[in-house]
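Below you'll find the structure I mean.
Removed: one protein chain of the complex. Kept in place: all other protein chains.
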Amino acid sequence: METAVSVVVDATLITLILALAAFGLAIIYGLVGVINMGHGAFLTLGAYLTWAATTAGVPFVPAVLLAALGVGLVGLALEHLIIRHFYDRPFDTLLLTWAFFLVMTEIIKIVFGTDFRNVASPLAGAIDLGTVKIPIYRATIALVSLALIGGTAFVFYRTTLGIKIRALIQNREVASLLGLDIALMYKLVFGVGACAAGLAGGLISPMLSVDPYIGNVFLVRSFFVVIVGGVGQLLGGTLIGSFFIGGSETLFALFSKQVFAQTVVFLLAIIVLRFRPAGLLRAR
Amino acid sequence: MSSGTKKRTTVVSRRSALKGMAAGTGVVAASMAAPAFIRHLNAAEPIRVGIISPLTGAWTVYGKAHIAGFELAVDEINAAGGVLGRNIELVVGDSKTEPRIVVEQANRLIRQERVDFLAGTFSSAERNAAGPVVKAANKVLLYPTFYEGQEKEYYPGVCNKNIFMFGPEPTQQVWPHMEYMLNKFGKKLFMIGSDYAWPRVTNLVTKRKLDELGGQVVGEVYIPFGTPQYESVLRDIRGSGANIIFHSLTGSDTVNFRQQFAAAGMKDDFTFWTVDDEEVVTTGLGPDVSSGGYVSFDYFMSIKHPNNGPFLERFKKKFGQDALMNTVGVAMYNAAHMAAKAIEKAGEVSTDSLRDALGEITFDGAPQGPVQMRSRDHQIVVPSYLMKVRENWTSVNDMFEEVQSFEAVEPLDARCDLPL
Partner (left out) sequence: MTVDADKRFPAAGRITWRDIGASETGVAVVVLAIFALLPMVVSGYPIYILPQYMLFGMMAMSLGLMWGFVGILSFGQAGFFALGAYTMGLAMHTNWGINPAYVGLLLSLVVGGTLAAVVGYFLFSAGVRATYFVLVTLALSIMVEQVAVSQSEITGGWNGMFIDRMSLTFGPLGDVPLFDDAPAYYAVLPVVALSYVLLRWLVSARFGKILAGIRENEDRMTALGYNISVHKTRAFALSGAIACFAGALYGTHANFVAPSLGGVLFSTEVVVWVAIGGRHSLLGALLGGILVASLSNYLSTVTPEYWQLVLGLIFIAVIVFFKGGVAGAVAQLPRLWRTGRQP
């Protein structure tokens, strides 16, 4: 029983944190259709900017917000300079964002150096539930993740602005006939996605070593989250995908070696992708 | 292989001789016990050493101390008039933390740059990649990193007569401190390590001693590289009833794990003993996460040995007040000095004479205290320190406090066909 409870808790935490890491990708891929291979670099940059800000004396929460803003701006610049010319060629955006990843990683190394950096956890300690201990910071992040994803999904699905954006994106011809500014909407969504990735990088930074490769760990996992959950399914898709990729890894790890758990989950993700290319949530 | 090796060696020395004649010197001349006037002509020609360091790639963070140790020693040697009247010159190759690149660079340094011997490579995988190269080209490699020990099966990466080990192996790094740790904190160990040879073999060797001491392993997990989340492992540890977490994760994984271990509030419930987290990693962890843990190595910046203070002074003068030194950098430092002594002793620079002379070289000036190379298995005899990470440390200077130490710890014999 003890294990059962703690497995559920662990799986929940992992799911929500992975969802947070994948969310920026879900926005950009899901809404503007760009396979953003630079997502890992957004995460890394968010973590480094948070580190830089906290080192300069900025308290943690504003530091993370600053980092998110900074990454959002970088995302906007990337979109404006390059990506917007290639929206009709998803394959080229894939390559370009990968190139962005390569370049950004090198810039990060040159600017911030390659030493391990650490961001002190702003909330130390753990909640003791008798049988299970939950680190306060992780629990908080999980809640933030839930709130962020829920909130954003709410904006996109329930508010006029969100519905407008989605309508514009889903039916470009009609929208452009109506004279609406699609280019601006794309830019906005791309920026918001980058911003979300930066926020995630910042929030994750106290849990991980901040090094130039911090984002790599999440890149492929994030993609599988989005694809397995269903492209464009911001709320349910991200959560289900994260549970499938992250949570189930925890469950598999109960019975096998970690490395098998990872490999099995990747294999399962590929199989899902084969038979449900539109994701688990969307019927074909 | 032997015929090819032989042929290549002759080709190289013939070419060197041709090139050498043009430059006014010659390997052949030197190896024929050249008359004094020729040797005098050699004076200007530096001894070339090829360094392979992880300057870029995943383990760049370790690369700085690695190469700095050797550079500092070479500065000292050259300032004191060089070796046999010749300066030492470094030619650097970046391993990019990739074994594939090590193969390229080791060959470049030997064939193109015509270095006299090699020093460096960082991980066991990098050393293994260089193994066949130094075997075929018959060049000496000085290897600095703490590692799992030599096992015949992994020849030519180890048990190779051309490779000398300047870092400690588990019977030096772990065994001397087990009695203290087990008596003080209890006999149940939970082992967690990265999923590769060094942690696995280290744990295997540790278990042998553990049996002798009546200890017990209550859990053993190996984590694939690049694992960000550790919930299930932490759960296993919590339920294991362990007294001591015996830790050999490496790279960013050690930072990830320890941050989550500390965040879960488990630091106070278990004694933490790491055989990986030296100055560089501990700096990356920060004081909150690392304090209270135990670490064992052959060298720490904080040790009180009389050699260490002046060494660090020279080091900081050259590389800055904030520069980090560690066991690997010091091993590189020792390697350079011991190679210079060996060349001085042999009176010439050739692979055979260097190999023979390096065999029983002692170096009293080593920062951690006197060290000695063993000729039979090319394993160095070094001191062993057990340190505790201070609460609220502020820098590498006050990071560790000494718990206990042993001088000149002999490792068990390498599991090779001895002597090498």
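Should a chain be cited, it is by its letter among A and B, assigned in written order, with residues numbered from 1 in that chain.
Note that contacts are C-beta pairs under 8 Å (C-beta built on N, C-alpha and C of every residue); 3 or more make two chains touch, one makes a residue touch a chain.
As the structure is a computational prediction, the values presented were derived from the model and not from experiment.
Chemist: For the chain left out of this view, which of B:62, B:117, B:154 or B:246 touches it?
Modeler: Reading the full complex, the residue touching the unseen chain is B:154.
Chemist: Thinking of the whole complex, not just what is shown, which of B:90, B:125, B:323 or B:346 touches the missing chain?
Modeler: Of these options, the touching residue for the absent chain is B:125.
Chemist: Hey, which of A:103, A:127, A:163 or A:178 is the one touching the hidden chain?
Modeler: A:103
Chemist: Any idea which of B:195, B:220 or B:344 touches the chain not displayed?
Modeler: In the full complex, the listed residue that touches the missing chain is B:195.
Chemist: Name, in rising order, the residues on subunit A that touch the hidden chain in the full complex.
Modeler: The list for subunit A reads 35, 82, 84-92, 94-96, 98-100, 102-103, 106-107, 109-110, 172, 176, 182-183, 216, 220, 223-224, 227, 257, 259-260, 262-263, 266-267, 269-270, 273-275, 277.
Chemist: Need a quick check: the contact residues on subunit B for the chain that isn't drawn.
Modeler: Residues in contact with the chain left out: 1, 3-5, 7-8, 15, 55-56, 92-94, 96, 98-101, 103-104, 107-108, 111-112, 124-125, 128-129, 131-133, 136, 154-157, 194-198, 200, 224-225.
Quick note on the criterion: only the chains that are shown with their structure count from here on.
Chemist: Roughly how far is subunit A from subunit B, going centre to centre by Cα mean, in whole Å?
Modeler: The computed centroid separation for subunit A versus subunit B comes out at 39 Å.
Chemist: Note which residues of subunit A are touching subunit B in the complex, please.
Modeler: So the residues of subunit A touching subunit B come out as 2-3, 6-7, 10-11, 13-14, 17, 109, 114-118, 120-121, 124-126, 128, 133, 135-138, 206-209, 211, 213-214, 216-218, 246, 250, 253-254, 257-259, 262.
Chemist: Where on subunit B is subunit A touching in the complex?
Modeler: 56, 58, 60-61, 195, 221-224, 226-229, 231-233, 235, 238-239, 252, 254-256, 259-260, 262-266, 280-281, 283-286, 288-289
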